[in-house]
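What you see is the complex with one protein chain gone and the rest in place.
Chain lettering (A, B and C) follows the sequence in which the chains are written, and residue indices restart at 1 in each chain.
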């Protein structure tokens, strides 16, 4: 019978391979799956392409993954954040590549990748440096650029509540990229504070239906990134 | 202060103009806003382009609107339904035009129209008569067709519960096209069984946020299409 | 079309039972209208399939008891259904994101014709006065990982439905993986129709005669 629950974060990332593309949910600390990221650091996979809105803060979570030099390329909209010192250093030294994507285009590219839409037109970035070199097209008298869908080998996502079929609810603005990355990941992994039996969540309120999710792990009291940073934690 | 509630269905469709494009929610009878459609029939607007998955059943709701010869063009995926006799007659006589769109393409075109995406590529219909004459493009070795976003002057939508800010919940599989059409309508009108004060609906479970909705009307006990048909009702 | 004596093969229910045996545990499945719907009755012991209906439900259950249904809880054929524990409702764009995005494991459809190249025609006979209606069929065949067809081997007039090239308007090109008929189970391969299994009491020649394109015989798996 269907049961997507694994014992722990370590198991959930055990098959991440060197060179994989990884989507990581979160907008700043809201929705960042710290325990899954730390398990990925422990696991050791390297030469990763990471898709996240930011580049992490302090030296925990995503920033710690970058600091450990596991990330060869970041795809994000806003790599400059308070307490973000790890990425700038590696970017300036040329050790980590950056693909800068407007936030709405990033979200739509991930949704498109998960929805079987290989490409779409958007008005965002027309006439700006980020639109340069992209295919342009005039539709109904307005100019648009062509953008391509994004998919990933693995998506690491923080939810609030999940069931063993992989149905997921999120917490407030921690929802952000999670439902989209669940769609676009070949293997989508959810960490949730509670994992319940199918039927315990009202089918009307499910945000991510289980079909998009491959693995769920229960992390009962997930770390709060800003608290770790305030406490001076550096992972590992 | 913001209050989108109108007194009744009549007021909610009072400014529909001849020649307007109207999206109507529903998949068969599930989610069909019968009271809004009947108000539109009473209102008298004609030469309408209607976007709906089907073409109605019996002689109530959408079928009654078509029978009254108010619809010059239907955009839909499945105009052939049990008890659907009105549309076939007018289609064969050339009085009502048909644009046949695959169901997933129809849904995505409506979402695109509401999302500021003017066009996208999809694999659906490649190599079939419905792909003929459409622009094709090969991306990563696979062939796709270009499809354009759809918008409407008015969207008429059936919800279950709404608040006066226009936040909406739906009932089971009556959700279908409603949330998409709310996004794509210049004026989006919701009929709901209950209209409550903002704050009464949990912000985590809202399906259509109020920004997409212009008008809400309370229809406490909406008619059930199949019951009307079984009772031999013909509107008006 | 031939003079060989009538052979019966599988009933519609037996076809559904046979196909169900080939669906792995835990599969996400979309069942088309008609014979495909029967499959839900024959889930093999110990397996769990989750049914998707494109009008916005994952975790579709059987028809409700009489009088207990909700006219707003229906399947793609517009019949009342139920929702199992763990079900989820969603709108049409999300539903077809599941389909187009390759998230469903299997779609089982009926057919008017299937070509030896895997083309499917199942939405229109192309008759001049017919009202064309496609629904979600073109999206399903374009997006779902595996497409199985379940159909009578021949039309009521005895014409083959498995053909060299479809004459009816296509639903999709090169997308059918397997065909389950009353007479046989056939895989669509790069070499054409490959027989996988004959229905009990059916001869290879009998099937081949009723197939409108070359039928490759059973491979010898004893080698």
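Simple rule for what comes next: a residue touches a chain if its C-beta (ideal position, glycine included) is under 8 Å from a C-beta of that chain, and two chains touch if they have at least 3 such contacts.
Nothing here was measured: the structure is a model prediction, and the numbers come from that model.
**Student:** According to the contact rule at the top, which chains on display are touched by the left-out chain?
**Tutor:** A, B
**Student:** With respect to the chain omitted from the figure, which of B:84, B:115, B:128 or B:226 is a touching residue?
**Tutor:** B:115
**Student:** Looking at A:151, A:176, A:191 or A:214, which residue reaches the missing chain?
**Tutor:** Candidates A:151, A:176, A:191 or A:214; residue touching the omitted chain: A:176.
**Student:** On chain A, what residues meet the omitted chain?
**Tutor:** These residues of chain A touch the chain that is not shown: 27-31, 53, 77-82, 87-88, 91-92, 98, 100, 102-108, 110-111, 122-130, 170-180, 207, 224-226.
**Student:** Could you please point out the chain B residues that touch the chain left off the display?
**Tutor:** 1-2, 111, 113-117, 163, 165, 167, 183, 197-199, 203-204, 206, 209-212
By definition in this document, only the chains that are shown with their structure count from here on.
**Student:** Hey, how far is the Cα centre of chain B from the one of chain C, in Å?
**Tutor:** 30
**Student:** Between chain A and chain C, what's the gap in Å when you average each chain's C-alpha atoms?
**Tutor:** 36
**Student:** For chain A, which residues are shared contacts with two or more other chains?
**Tutor:** Correct list: 115-117, 204.
**Student:** Two or more other chains touching the same residue: where does that happen in chain C?
**Tutor:** 57, 83, 89-90, 93, 96, 99-100, 142-143
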